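Once you've had a glance at the structure underneath, I'll fire off some questions.
Here the complex is missing one protein chain, while the rest keep their positions.
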Amino acid sequence: MIAAFHAPDIYYAGLSPVIALTVAICVVLLTAVFQPLRRTAPALTLIALATTAGLLIWQGGEEIDLVSGALRLDDLAIAISLIAVLSAAFAVLLSIREPAVEQAGSGEYHALLLGSVLGMALLAQAQNLVSLFVAIETLSIPLYILCATDLRRERSLEAGLKYLIIGSLGSATLLYGLAFLYGGSGSTDFAGIAAGIGQKGVTGDPLVLIGIALAAVGLAFKTSIAPFHQWTPDVYQGAPTPITGFMAVATKAAAFAVFVRFFDVALISEASEWQPALAVLAAASIVIGNVGALGQSSLKRLLGYSGIAQAGYILGGLVVASEAGVNALVFYLVAYAFMNFAAFAVVVARERETIYGDDIRAVQGLGAERPLLAWPLTISMLGLAGLPATAGFIGKLYLIEALVEGDYTWLAVFIAVGTMISLAYYLRVVAAMWMRPGGETSAAAPAIVGASPEADPIDPEAGRRMYLVAPALLAAAAVVIFGVIPQPLVEFAEHAGASLF
Amino acid sequence: MTSSLLWTPLLFGLIGLALPKRLTGWWATAGTAVTLGLAIALLAGFDSGAAGLQDTVDAEWIPGLGVDYSLGIDGLNVFLLLLTAVLWMAGTAFAAFREQERPHLFFLMLLLGETATLGAFLAQDLLLFVLFFDLMLVPFYFLFGVWGSDRPDGTTASAATLKMIVYTLIGSLLMLVAAIATAIIAADGGQISFSIAELSQHPIAEGSQRWIFWFFAAAFLVKMPAFLLHGWMPDAYRAAPLPALAIFSGVLAKVGAYGFLRVVLPLFPDATVEFQEVVLVIALASILYGSVMAFTQTNVRLIAGYSSVAQLGFITAGIFALSADGADGAVLQMVNHGLVVAPLFVIVAILAERSGTEDLREMGGMAMKAPVLAALFLIVTLATLAMPGSANFIGEFYILNGLFDSKIVFAIVAISGVAMSAYYALRLYQRTMHNRRPDGLESREIGLRDRIVLVPLVLCIVGLALYPQLILKRIDASVQQSVTAATGAPEPKSTVASTPPSNGGNTAISIAVPNFAGDTP
Amino acid sequence: MSCTSWAWLVLLFPLLGSIVIGLGFRALPAKTAGIIGTAAIGLAFACGVATLLCLLGEDPEARHHASSLWDYANAAGLDIKLGIFVDPLSVFMVLVVTGVSTLIHLYSFGYMQSDEGYRRFFSYLNFFVFSMLLLVLAGNFVLLIVGWAFVGFASYALISFWYRRGTATGAGMKAFVINVVGDIGLVLAAFLIFRELGSFDYETVFTKAPQVFSVNEWTITAICLLLLVGAFAKSAQLPLHTWLPDAMEGPTPVSALIHAATMVTAGVYLIARTHVLFDLAPTAADIAAFTGLATLLVAGTIALVMTDLKRAIAYSTMSQIGYMVVGVSIGAYSAGMFHLMTHAFFKALLFMVAGSIIAAMANRQNIDEMSGFGKAMRFTSAMLLIGGLALAAFPLTSGFFSKDEILAFAEARGGFYVIFTWLGYVGALLTAIYTFRLVFRILPGKACKEAQELIDTGHVVHAEPENPATGEVEDTDVGFPGSEHHIAEQSWPMKVAMGVLGFLALVGGLVQVPGVDDVIGKFLEPTFADSPLSHIHPTVGAEWEGLGIGGVISIVGIGIAYFLYVARPETPAMLIQRLRPAYTLFHNKWYFDELIDFLIVRPILGVGRFANRTFERLVVDGLVTGTAGTVRGAGGIVRLVQSGFVRSYALLLIAGFAGLALYFLIQSS
Partner (left out) sequence: MAIEWYVVLSSLIFAVGAMGILTRRSPIVILLCLELMLNAGNLALIAFSRMVGNQEGQVFALVVMVVAACEVVIGLGIIVAIFRRKLPLDVDELRELQG
């Protein structure tokens, strides 16, 4: 018997960003095949990202379930996706002339990048355990490869392998947790889980409890929350710098999106159970991230530890399980994104310009030598340190306000104390730029120091290349502008937060 | 008007970036001059009898967070604004007369600092206050770190500056948390507002006041700096470039004391009364310790630095006498001390230029060919030691009188600091200007460029010495309001009115145990 | 013009003089500065006389006026005006101060002529006179404190006038700091007065005090004792006197003006001014009187053994002020003020003489090196003799009448106050001996090298000046009188000034001869009329009896001095041998310097050194480095755990999971 066949009802408008990204992956990958088109990959990627961003903005204000409820398109998802898309665009710019791109092949490299963005876009929308897991893997697997793309450098490979092992361990843990939650609630759907748990009550249900713990570990891992943070500094340092920048911002944003959606939607009824635990994790991250960053001489590593601490701050927004908390979280993620963009752009420039790689010596004397690079990095550092007139300050203010309102004043104090410690290393970078004489740079140095065979060729003009300076300046300007006129960003965050509650 | 006062320096600073190097200094000086003009205009239009805010600006800034862009002027800050404008102009001019490395950045930072400081004084929104309070540090971090000097013993300017920043931010970040907590507790679930005026209408519960009080106090006491929290001071002062240090010591330290009057007393009255004596003990310790240290130091900057610790101790003691005269004296003394310490540092700079050292033991006899410098220095010295006849004396007199009325024992201990100040201030003068001149030390009169900076400041000191009422008259109403917020009703000033002549004996008894009689809640 | 307007003018001229000379120090020729300075004080004196005349033209009851220019500091209930108070006492002081000052300015005009710092000197000197006048004319306690501190500063500036001399700057510092201690006493007294009476104004305070306080009440005693701290510091009474001998480092006219005639008597003035309060606190007054007595004896003994000319006179000053303090403290107000006046005459004269002689000695001050000046400097010698006689209270000189009036009053008051009379006579004996010790060492005998040269050539010695205390060569650039010296014989302004003072020292006492006239007593009467002690008057007979005893003692003292220093010059050395402990005690000035050093200076410096070297490093820095070290240590641990072993990362991850799971399980069960 032939039943009436109904074509699946697909809401193409809502899926359009995801579709655009998917198509773009195919197209960009194809350029790798056709020799003459090789050089177009970055441009195509940028176009694809721009299109996606356009589509996302077009969908702004939508609140709709997609693919039978597997995905949810709302302002939170759109906001996070936009961050991911933006960071990918930054990564593309920073990747221009990056040795890793040449090694991996431009088409492949960019396709992988887009693949990761696709995973993030999906993750931001995921409201089903299956889609959550698939999205996380879609996000991670390309990153494993991207980390290892600088094949000539042992560190890149090491980073890739470490990330893969620990990442897979994290995924496995997450999966096992999701399985338990499914078992405990009988549903893979977030709403279903909430309903399922809500019926029984969680008390004494080890299945759900262990499930929550496992899932929390998996997500905390992705967001570099201590004590699941240890991959972060190593991978950040080993990966090609544009990828590090991308990971630092986009992965964190996407993972936090699903973290929030999972805990504030699926597990909201158990908030009083997980709140203290997550608060402790946040505090631990703040402490470990900040003290770990002290005395680091690799800028990327330093930013990695700083990212752990910042993740701790951001987690505070989740801990309070309130709308204000989510607002603060989104706001901080955006601010954090801009601050990191500026920093990584400068690190990339100096990496190519000097023999010091990402060592802090690379930025010594930058203030006198390259003010256009020094300013973005300075603003970024001051912003990360939460000094006023930067978006970082407003972000902290937002978080602290949410925390105090949610009766987590002690965590707010932790943020304050952590910020104090963080000054020691952020300002060390600033001091290196402005208060130290310039190190030996490109021209004279290599002969003396003796470049290792792994070292990349030095481009003495890298610090003047517009594709590096402009992103840095733009990001820094955004940090300052949102520090002085934060209201637009506040509203942006409020929209995102409103979609959950 | 108020807003333009706030933003003029920064505006000039930004425009200055586009100018050629040799012009930036003068452009910046012009900016500070315009700011000073605006400040004077504000003072001219100031209604001296009124206690409330004048020339207010009120606009929403981040409505989502309840933060407003709200500025205002009253007796508490009007002269501090003027002091800021005056000292900044002097410091900027002093710097403009000299060759600076990277002048663009230098003067931008200097002017950013002025805007931030003015902002801290003007802000009537608690969060805006905290924001500007923290922002002040940023330019001074650069000024001290980039243009500072490393010490031969290996302490680099950047390390010293870092210490300063971390130290001072310890307080201010906690203050941020405390400020937010105050507003949220006060809102009690309603719309959050950070307006200081509104918050002071409904003080929060006493239990919360306690910890919030200390968070604020920590910020302010570090900034001053007070005893035990001054660890950043010696290194930072030795590293700092002198024009910036003159401003820093002259103005920024006062923001802390100002914060007590503006924020702590009105917002946390119960805690203020409860911890009055604890803060007084800190203030006294600052006075004594600062004086003793200034006694034995040989580095000229540190003598000035430790003397500031002692002076700020006096100011704190005046505020926490919790009486109108004490607080009047404290505000007057803030202005006085600013006016005194800034030229002191300028003079130290001039002396160091001539002698090539900042060690007192290697100086001497410089008055010889520089009678004008000697005379100016002498006036500054006398004002520093609060010689009767100077406005500083009136300031200390008011402070101590207030303290004497409320806490007599504290007053008597505090006053010993006056004697010590006479010694260390005069010692500084004598060891540099008088006695024999060591070989190779230059005695040279100050040039026109230094006179242009110094003479107006000294004239301010002299002018105030003749007529301190200029300030007292205008601050009194606002200060009383702030103090009354903490203590409740204004206290009767004279016991005579209430004591019949025949009851002399009773007065004696009340004096015999005065300190404890005043403590009953 | 009203009396107060004249009084304002009295203040104005010295201030103007000081400012004009101070600002015009480069433009003005040296002599002009001297003329301006002297003229300013002369004008002030003239205005003072005008004030006096104005006051005399009024009813005695109405001879007090207050006047103010503007609100100096008026807020929070403290009402401090820039005001003056004119009454017989202040006018009396104004006249003494301006009169003596004019003469000393005149003297300085000649004496300081070859000093490089001539203009600076006159600017300071005028400023001092202004401050002193402010002190005596002040209409409230705050302004009194201002004047009080100003004279302290002027004193400092003039002591360390030759600022390249380490001894001079050190002495200046000492004087200033001790005076600040005195200021603090006054400030505390002012606080207490304000707290009890609600005002700083003299008129209000003096009217209200008797209503509010009962006699010898705790508060009023405290107020008076605090006032005494100020008075003693300024008037060099025990134990706050150590600065005065050192203050002789300043130029000699300064010693004459500030450290003999005017400033050091401010304490006496203060007690007289606040006599209303002291009358209410007899205990405090008695303490003051006994301190004065102790001072006059101690200083007298030290003056016996001092070999430095100026220091010997300085100790004599201390001793004489002791008399005045005794006087005003026991209620002999007008007698005390009278002695203040005559002392100003003869002590200023003595210092001028000393200046002249020291100039002749090329700035050496050791009396052991001096002899035979009687022939070399006839005028100076005559003046020394006059001054010495007056100081020793030789019959009919000024000191004779004034000193003995105080002692007679003490006897008339009766009770234990008789002690003051008898011990006062002991002091008088000491005075006569030490005074004529100086006279007999300097004037007679074989002319010393310098004196001989003066006789032979008429030239004053030209030697490279050097500091007797340290032996280093003086730095004449900044104004040490170089090789050119000025003595009274060769400089008419000095001669005139000394002549006038000599005349006054000789006959000044005649204004107040018992039974004959009572000019000063009558004039000051309105001021002290309200004192309960104002009715005590020794009878004329008793006074003359006292004068008789005093005269005899004076002559005996001079005789002893003659015996010791002229007739049997070897006896002093023998006495020193015989009375070694006493001599050591006197020679070391009763060890007051050492005591203060031990009790105050060293502890503070010790604390300072401890704070600087130990506390700052261990506690204050330790707080920082400790915290920083802890944080850094934590950072080290974090980095240690970050070992690079991927398997240990996995372990931590799993351990973290275990912990989290355990927490959830425990939490919810």
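By letter and in written order, the chains are A, B and C; residue numbering begins at 1 in each of them.
Simple rule for what comes next: contacts are C-beta pairs under 8 Å (C-beta built on N, C-alpha and C of every residue); 3 or more make two chains touch, one makes a residue touch a chain.
Predicted model, so just to flag it, every value in this text is computed and none were measured.
Asks: Can you pull out the displayed chains that the omitted chain is in contact with?
Replies: If we consider the entire complex, the absent chain touches A, C.
Asks: In the whole complex, not just what's shown, which of A:Ile145, A:Ile288, A:Ala309 or A:Leu489 touches the removed chain?
Replies: Of the candidates A:Ile145, A:Ile288, A:Ala309 or A:Leu489, A:Ile145 is in touch with the missing chain.
Asks: Of the residues A:Ile96, A:Leu157 or A:Val265, I need the one that contacts the missing chain.
Replies: With A:Ile96, A:Leu157 or A:Val265 as choices, the missing chain is touched by A:Leu157.
Asks: With the full complex in mind, choose from C:Thr539, C:Thr614 or C:Ser643 the residue touching the hidden chain.
Replies: In the full complex, the listed residue that touches the missing chain is C:Ser643.
Asks: Hey, which subunit C residues sit against the chain that's not shown?
Replies: Output for subunit C: 639, 642-647, 650-651, 654.
Asks: In the full complex, which residues of subunit A touch the absent chain?
Replies: Interface with the chain not displayed, on the subunit A side: 129-130, 133-134, 137, 141, 144-145, 148, 151, 154-155, 157-162, 164-165, 168-169, 171-173, 175-176, 178-180, 182-183, 186-188, 233-235, 237-238, 296, 301.
In the analysis below, only the chains that are shown with their structure count from here on.
Asks: What pair of chains is linked by the most C-beta contacts?
Replies: B-C
Asks: So which chain ends up closest to the centre of the protein, judged by Cα positions averaged per chain?
Replies: Chain nearest the overall C-alpha centroid, as shown: B.
Asks: Between subunit B and subunit C, tell me the centre distance in angstrom, where each centre is the average of that chain's C-alpha atoms.
Replies: 36
Asks: Please work out the Cα centroid separation of subunit A and subunit B, and write it as a whole number of Å.
Replies: 44
Asks: For subunit C, which residues are shared contacts with two or more other chains?
Replies: Not one residue of subunit C touches more than one other chain, so the list is empty.
Asks: Counting only residues that touch at least 2 other chains, which ones in subunit A make the list?
Replies: 424
Asks: Show me the residue ranges of subunit C that touch subunit A in the complex, using the header's touch definition.
Replies: Going by the criterion above, the answer is residues 628, 631-632, 634-639, 641-642, 644, 646, 648-650, 652-653, 655-657, 660-661, 663-665, 667-669.
Asks: For the complex, which residues does subunit A have touching subunit B?
Replies: Against subunit B, the touching part of subunit A is residues 327, 367-368, 382, 386-389, 393-394, 396-398, 400-401, 404-405, 409, 412-413, 415-417, 419-420, 423-424, 427-428, 430-431, 434-436, 486-487, 490-491, 493-494.
Asks: Please name which positions on subunit A make contact with subunit C in the complex.
Replies: 161-162, 165-166, 169-170, 173, 202-206, 209-210, 212-214, 216-217, 220-221, 227-228, 230-231, 233-234, 273-274, 276-277, 281, 287-288, 291-295, 421, 424
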